[in-house]
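Have a look at the structure below, then the notes.
With one protein chain held back, the other chains of the complex are shown just where they sit.
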Amino acid sequence: MTAKKITEFLAHLRGAPGQRVVLSRLGFALATLLLMSLITFAATSIAPEDVARNALGREVTQGQVELFIHDKGLDRPFAVRYAEWLAGAATGDFGVSAVTGRDVRADVMPRLGNTVVLALLALVIGVPLSLGVAVYMALRMGGWQDVSLLAGTTVLTALPEFVTGMGLVLLFGVTLGWLPIDSTALLFGSAFDNLSAYVLPVTTMVLVTAPYTIRIARSSICESLASAHTRAAILNGLSRRRILWAYAVLPAATPIINTLALNLVYLISGVVVIENVFNFPGIGRRLVEAITTGDTYTVQAVALLMGAMFIIINLAADLMAAYVNPRLRAR
Amino acid sequence: MSVNYLQGSDAIAPGRVRTPGLWRTLAASGGGRIGLGLAAAMVAVIALGPSMAPYSPTQIGLGLPNDPPSSAFLFGTDELGRDILSRFLFGGRSVVLMPLAAVTLAMLVGGGLGVLGAYVQVRPGLEWLDRLISSLFDLALALPPLLLALVLIAGFGTSPLVMILAVAVIFAPRTGRILRGAAQAVVTSDYVAAAQARGESVLYILVRELLPNIAATVIAEFTLRMTWAVIFVAALSFLGLGAQPPSSDWGLMVAQARSFITVSPLGVAAPALGIAVLSVSLNLIADALARYLDPASGKPGVSL
Partner (left out) sequence: MGEIGAMKSTVSAGVADNALLRISDLSLAYATPGGAFNEVVRGVDLTLRRGEVLGLVGESGCGKSTTALAAMGYRSPGVRVLGGQVWLGGTDLMSLPLAELRTIWGRKAAFVSQQANLALNPSLRIGQQIADPLRRHMGLRGAALLRRQIELLRRVEIPDPERAIRRYPFEFSGGQQQRIAIAVALSCEPELLILDEPTTGLDATTQAHISVLLGGLVREKGVSVIYVSHDLALLHSIADRIAVMYAGQIVEVGTARAVVTAALHPYTRALMLAAPSLERPGMVSGIPGRPPSSTVKDACAFADRCSQVRDACISADVPLTVSDGGHVVRCLQANERSAAASLLRPLSPAIAGEPVLAVRGLVCTHRNASAPTIRHIDLDLRRGETLGIVGESGSGKSTLLRAIAGLLPPTAGSIEFRGETLAATVSGRPRAQRGELQMVFQNPDSSLNPRHTVRAILSRPLRLFREGLGRSGETAEIERLLDAVQLPRLVLDRRPSELSGGQKQRIAIARAFAARPAVLLCDEITSALDVSVQASILELLGELAAQRGVATIFVSHDLAVVRMLASRTMVMRHGVVLESGPTAELFSAPRHDYTRTLLAAVHDLPRCEVPTQ
């Protein structure tokens, strides 16, 4: 975007609801992104020798290391290398991996696609499911349906994602044999294999994220049901449906949206563990591989990509929460 | 005019009605009792396990690789012929100790900064320090936690120590923000104002006025943070980035047995169940503690 376009955009925002909120959140998100990139680059390549040894393996001479450092320009000051890397990253150029010998971008992008499909599927199934269950529980608060669902969500929230995933593998893959025990089929399988490869990872993601959303949404709705304004609405004789949606659920929207945002954010980072449970060929799996093989450039690329997605989703959620909050929307 | 103020129900009865303490509240709720019971059982398994193990957890070739359960090897053997039961009984310690170290560190550093920030709010001229600490927390909280841990581990190497430090770095601002909030409520209360008006020292205010009043929050926060740390650390070990072979850490055990899940499912199931029970028990205790701190959270709503 050119400077002129930015000015126009800002002028458009002026007078629009919560303009200052938008700008301050935008600035904060940019600062965070910059900090994330700095931490990533500093942690992984502040010591040129480590980068070289990671790339070349342990059995190398000091001469080979020095040659590598010189070749790759690792002997230049940190600030220069960081600026160069950042400029490259901004245009999508993350260099060529010294471990696999492949262009990092070409290696990562298809996997990013797989991950995004996985996360979106989990989102599309998980969000309506959690909201529906939460409203159902709030309406039956204290009843046996509510209590048993609450117990179920308490246990599910407590389980680490790899335990949940392994439980599903043991049940559906090993004991029942209905589904493949991992998702490697995605790399070369048929259309049907592709579909079944998604079932367990998506189910795991929903089982890991939904219980938390359900608990938060249920307690916010219950809190509004216990509030004085809901009692006032009842004593005004309003219909059950109107009270439920406008007086109980609507005031609970801010915490619910914040929780959904947390969920989304989780889908981006928690995907790392779940992909590794199922050997799912996404960027999370690639990141862990890259860390264990010392593939510095790939680590940098994936970390920056995932970090950017995390921060953008956080920003979007913040803005949305601000939008439903009447204090920020008014005037 | 002398009026006896001690008549009727305003009389101070010799028998005392005290608000139930933290421990009693915990034991009174169903969830809290189950949590305490499960936690006690897990602590027993983890603490006494090593002395009850029939074999060494790292001895290779005790039996045939991936042997099914038998009288010699109750849970069977793994791909290197090691006894799965012995590995399970040894593998719980790191699952508890690594998060314990990380959370303790996070609470000392983050909680210390948070309490300091709250305290300087009422010291004229030092408010900037609180703003600085809060901004640091905000910035740190905006970073993706798991990714941050992975990047730090990628940079500084895969070892338990690096992982503990990485987890502490991630938890410090989270814990700091909670404790800052709790301390703020105390610091801005009139009893601290009264202590200041008496001219009490900083040390007196911190130790006698502040600490007793945030102790319950510290305990609840510690438990809650532990539940997340156990999950987080186990996940990192599962990814091969925490505990390193030949350790029998439960997270690592699950990862290593993953490839042999069809022939030796107990190699995955035993450690996974161990982590699950530990984590569920901690969660139940943390929930009960949260209810103690905010008793109004469970008040009845209307039925529509």
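So that you can tell them apart, the chains are marked A and B in the order they are listed, and the count of residues begins at 1 in each.
Basically, a contact is a pair of C-beta atoms (placed from the backbone, for glycine too) under 8 Å apart; a residue touches a chain by one contact, two chains touch by 3 or more.
All figures in this text were calculated on a predicted structure; none of them were measured in a lab.
Visitor: Out of B:56, B:189 or B:244, which is the one that touches the chain we can't see?
Guide: The single option touching the absent chain is B:189.
Visitor: So that we can see where the missing chain sits, which residues of subunit B does it touch?
Guide: Contacting residues on subunit B, toward the hidden partner: 1, 3-12, 14, 16-19, 124, 127, 189-191, 193-194, 196-200, 208-209, 212-213, 299-303.
Visitor: List every residue of subunit A that touches the chain not included in the displayed model.
Guide: 226-229, 231-239, 242, 246-247, 250-251, 253, 324, 326-327, 330
Methods note: only the chains that are shown with their structure count from here on.
Visitor: Taking each chain's centre as the mean position of its Cα atoms, how many Å separate subunit A from subunit B?
Guide: Roughly 24 Å separates the two chain centres.
Visitor: Which of the residues in subunit A end up touching subunit B in this complex?
Guide: Spelled out, the residues of subunit A in touch with subunit B are 28-29, 31-32, 35-36, 39-40, 42-44, 46, 138-139, 141-142, 154-155, 157-163, 166-167, 169-170, 173-174, 181, 219, 222-226, 230-231, 234, 240, 243-244, 248, 265, 268-270, 272-273, 276-277, 287-288, 290-292, 296, 299, 303, 306-307, 310-311, 314.
Visitor: Under the touch definition given earlier, write down the residues of subunit B that touch subunit A in their complex.
Guide: Within the complex, subunit B contacts subunit A at residues 31, 138-139, 142-148, 150-156, 158, 227, 230-231, 234-235, 238-241, 251, 254-255, 258, 261-262, 265, 268-269, 272, 275-276, 279-280, 282-284, 287, 297, 299-304.
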